[in-house]
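Left out: one protein chain. Kept in place: all the others.
We just call them A, B and C in the order they show up, numbering each chain from 1.
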Amino acid sequence: MSTKAETVVASPRADAPGWVSGSLSDRFRAMRSLTEALAAPLSDADATLQSMEDASPTKWHLAHTTWFWETFLLRDNTSDHHAYHEDWAFLFNSYYEAEGERIDRFARGMLSRPTLDEILAYRRHGTDAMGELCDREELAPLIELGIAHEQQHQELLLTDIKHALFQNPLGPAMWDRSEAAKAQPGEPKSRGWYEHLGGIALLGHDGDGFAYDNEGPRHRTILEPFALSKTLVTNGEWAEFIADGGYESVGLWLSDGWAWVKEYGIEAPLYWRDDEQFTLAGWEARDPAAPVTHISYFEADAFATWAGHRLPSEAEWEAIARGQRPEEERLAHDPMAGNQLDVPASDPSWQIPHPRVEAQGDGLFGNCWQFTGSAYLPYPRFRIADGAIGEYNGKFMSGQNVLRGASCATARGHSRPSYRNFFYPHQRWQFTGLRLAKDL
Amino acid sequence: MSTKAETVVASPRADAPGWVSGSLSDRFRAMRSLTEALAAPLSDADATLQSMEDASPTKWHLAHTTWFWETFLLRDNTSDHHAYHEDWAFLFNSYYEAEGERIDRFARGMLSRPTLDEILAYRRHGTDAMGELCDREELAPLIELGIAHEQQHQELLLTDIKHALFQNPLGPAMWDRSEAAKAQPGEPKSRGWYEHLGGIALLGHDGDGFAYDNEGPRHRTILEPFALSKTLVTNGEWAEFIADGGYESVGLWLSDGWAWVKEYGIEAPLYWRDDEQFTLAGWEARDPAAPVTHISYFEADAFATWAGHRLPSEAEWEAIARGQRPEEERLAHDPMAGNQLDVPASDPSWQIPHPRVEAQGDGLFGNCWQFTGSAYLPYPRFRIADGAIGEYNGKFMSGQNVLRGASCATARGHSRPSYRNFFYPHQRWQFTGLRLAKDL
Amino acid sequence: MSTKAETVVASPRADAPGWVSGSLSDRFRAMRSLTEALAAPLSDADATLQSMEDASPTKWHLAHTTWFWETFLLRDNTSDHHAYHEDWAFLFNSYYEAEGERIDRFARGMLSRPTLDEILAYRRHGTDAMGELCDREELAPLIELGIAHEQQHQELLLTDIKHALFQNPLGPAMWDRSEAAKAQPGEPKSRGWYEHLGGIALLGHDGDGFAYDNEGPRHRTILEPFALSKTLVTNGEWAEFIADGGYESVGLWLSDGWAWVKEYGIEAPLYWRDDEQFTLAGWEARDPAAPVTHISYFEADAFATWAGHRLPSEAEWEAIARGQRPEEERLAHDPMAGNQLDVPASDPSWQIPHPRVEAQGDGLFGNCWQFTGSAYLPYPRFRIADGAIGEYNGKFMSGQNVLRGASCATARGHSRPSYRNFFYPHQRWQFTGLRLAKDL
Partner (left out) sequence: MSTKAETVVASPRADAPGWVSGSLSDRFRAMRSLTEALAAPLSDADATLQSMEDASPTKWHLAHTTWFWETFLLRDNTSDHHAYHEDWAFLFNSYYEAEGERIDRFARGMLSRPTLDEILAYRRHGTDAMGELCDREELAPLIELGIAHEQQHQELLLTDIKHALFQNPLGPAMWDRSEAAKAQPGEPKSRGWYEHLGGIALLGHDGDGFAYDNEGPRHRTILEPFALSKTLVTNGEWAEFIADGGYESVGLWLSDGWAWVKEYGIEAPLYWRDDEQFTLAGWEARDPAAPVTHISYFEADAFATWAGHRLPSEAEWEAIARGQRPEEERLAHDPMAGNQLDVPASDPSWQIPHPRVEAQGDGLFGNCWQFTGSAYLPYPRFRIADGAIGEYNGKFMSGQNVLRGASCATARGHSRPSYRNFFYPHQRWQFTGLRLAKDL
């Protein structure tokens, strides 16, 4: 079991699009700019929308991520700190109970005030105030956490606004796609498999570079021989599943999944309509060769059963992601590679976040987060950290499933082989997809 | 039983503030301007908010009222008419089933697009297109209906945005109130009573001037001797009701009302907080002498029981409003008088819509709509009109209660003695108040 | 306007089936026996069932009616009274807030204990204890109220157990119907009309004989010329309504009614299945000539609109019921006549409660309660009585509609021309039906 792949985290390819190497300070500023660039196409009204309790308005993401810096970095580490606006902590705290009362989650959509401009000014103030702190070495771990935190909200910002715009019968686009950039139906790849002989694997982050608390402690686990698909399940394969009565065949579904299908009348992935799907560029033709996305765990599991395969465990997924292998495969497993989120630009080569036929080969990262069959639970000897930061991950460890990889909306450089994303089994507004596994 | 008071409708006082006499065309344009003046303090984001299913965003009101002109006047009466935007009928139809499919009511709050500017352009286009039609005599009845319709939405616009801004913990103001204009605690008036000897009364609109279909046919009814309070119940009286355990005394409440109190933990009128209340100028001190407002039918009924009186019937209310009486009383019953909605202006004498100690004497109109004990039902021989316009009132005739008068948010000139407003017994986001009655 | 018909109340026909004239004591005992006779076909388990919050178990009806006698008669009027069982008041109080805490309404279905036998013993004890009180003249009004109260529960017992047995896929019968007694398809009667010339009518109970508080005070009202159908709408007519798309035509429905149809997928009266309907004798063929029953107010109103007619007001209905008319019509309006509830017996002529082609002519009473278009509201100068008895009717005066007449499950002698029954507009588990009206 090699840990080589992980060194990638510490030394990203200098030429990776959208990746800023440089100093922590440079990376902090580049990350802040990316957040703002994502919000740039939106009006104050767009940025105020909240379409469901799971989602938040763009303005809230913009402000909350600034509140995070203010509360966990600036408050305790700058002299003469005073809150930018005394009432805003109430508005922009997310779930940190230790940080006091906060607005009802579903009332976030009522915040027409403060305005988008006021929030952007708040952001500039926060970014500037952080200036000097980025050079203080003892704060680096907390700053790395803040960067990772804001990158998570970049992805949520994109998936939340997509869900909000989808509610509008006009189907508005966040970005317009040039004719040239419109998807050309791709060639589906034939499925290949990464094989693993089983044995004792070392899993979890090993302390080199930043990682969330939930990625450790590093620990051993036993794997039986298995194989993991080199490709994600495609829209075309999903259409076959539907045509074969997948959504009407109770025998394919978990009991809770079937109840969900019946209650909500589910008959296709979220955002599907006839031969189209809703994207951040509005309604577009669906490419059968592109990876399917916006599916729930229930759907992923039912599809895998239908296909005669299964979901991988998170240990299996991570073992492949870390695996020692020939140079040509190394690249494919590079967590910096694949279809991930880069800086929006007028550059016509910039891609609106959307799963595409995988141009980059058989990498595990990019396009869609991939469901595993593993419940989101603490690793052996996991301990919740003290204080508000300790609320970060541990308290969500029930009822959710782990997803691995990275999506087209994940900031490039944010993920790694040990990264654990998690959602409830019915949720599907994220860029979620499916990579099959099988026993050997 | 005199019908004199009604002639007021046909000949409004020329000097009534905010009232445009002039031609139908002048009145149409003045009314349209008022709608836009009400929205003027709001940003695109403010105007996009929808706080509950009962309420609509400001933008929706602005567009829907234009859709109404487009659909019921312009479409059939202008040559070469084509829809301003082919998809907008779906967005801005309210409930006219005959006019086809429409957006889910609660999704109105997701309409960040079209923008406020685009909707204002739509309004200008609609107003201009109506230009020539205002002179066509045969269209006058439908245009009068359109004016009345849009005036209703002016009031809803105000009550809906008030409810939306209230959700914001910052308590934002729609208008800032100058120090000079801040409420000076008034002197409560001692309660006096209008007495009526009973007999056969003629009720309902008599065909002179515009009225809604639900105000007719004119018909006879029998009244027993009764009295109607000259004053509205005040905040101070309501505070006594609370202090006396009004919200905890099951014996005061209708069965459905008590269930509502328990389910929602009701313990004061909507918008009360300590000694303050939320207004269109933000949180302000509550004036004990001012009329109480934002109460439900359930609360009004419980208060009346507590006070040893009762709600008037709508027939009683209307009989007083129409009554022949000395000239000094005539004025007090003028439907053009009282605290009603006028044109917002930089003029410092303009009043932000809010109930105030009644400066205008003992009039029945203004400050608050007044609950009656009458269910909202058709008058004898009422017939629903054919076509989409027929959906206007008739289909709502179950489960609601009639309110009479006019509020501080009712466009001056909109109401009249026969006017029937109606809401469900639990609703209280309108400027609702209470005028007691008793048997003689 | 004659009040002659009302004397019927005071002097029921001696030969009316099931009617016990005799002394108050005799009537009390006969009434108590009828309650028990209705429960006789049921097992302890049957009698424990509660199928919805609106309904109560048979055992609960048996016990609650006894609790009523115990609480309002025996407790204060017998020496040395002590509660039969100290915990049972909590179980068997219905909604009398003044009488203290009570079991959650929907938990009534959990009362396997006390057993049916224990409750029948409680009944015997109560009936015996009442023995001497029936002769005390000053208690007669309260005893009349108690009799009327228990008769109401007789009807609820039948409609509630019908609803409970209907939930059982086996479709069990409460009574078996002999072959001979099975419905022979009847001949529908052609619709005739009672005409009324309008004028001032005197309505409400006039103090001669027992009546509920809500039937008074007697008061005048004005009627316009109208006609009331001599017959109830039939199953056959309803089938035409369905065939003509009645349940799919939004234009026929009140707005709240249409929402109800859509939410619950309503497409026929309750208890209909193909050509059958569920009865107290199980599933049976539906007779097209028999009155339709188990319809909601919403359905009744939509049907009337479809038929080009309307619902009568309660004043209209009562005016016809009281009208002076030839002797042959007199009988038809006899509140003792028609298909009403008599004492179950082995006598093969006894009829299982179910609407039948009207054998008794054109009477207003029997078969089904008839919806009026009137909201259930207090009559002019109505005052709620003091104490717990005052909770009887007044607190339900919001959101409900008045029904008039009597049904096949109403104890013969219980109803009268001034009787006001009331239910919410969506409820239809009672024997509700429809008698059309029209303007003249």
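Just so it is clear, a residue touches a chain if its C-beta (ideal position, glycine included) is under 8 Å from a C-beta of that chain, and two chains touch if they have at least 3 such contacts.
What you see is a predicted model; the values in this text were computed from it and never measured.
The missing chain, though absent from the view, touches A, C when the full complex is examined.
Only one of C:Ala39, C:Leu62 or C:Leu91 touches the absent chain when the whole complex is considered: C:Leu91.
Mapped onto subunit C, contacts with the missing chain fall at residues 43-49, 51, 87, 90-91, 103, 107, 109-116, 164-165, 167-170, 172. Along subunit A, the points of touch with the absent chain fall at residues 95, 97-98, 200, 219-222, 224, 250-251, 253-258, 297-298, 301, 373-375, 377-378, 380-381, 395-399, 425, 439.
As a working rule, only the chains that are shown with their structure count from here on.
Leaving out subunit B only, with every other chain where it is, the touch network divides into A | C. For the pair subunit B and subunit C, the distance between mean C-alpha positions equals 40 Å. In terms of their C-alpha centroids, the spacing between subunit A and subunit B amounts to 48 Å. The multi-chain contact residues of subunit A, meaning those touching 2 or more other chains, do not exist; every residue touches at most one other chain.
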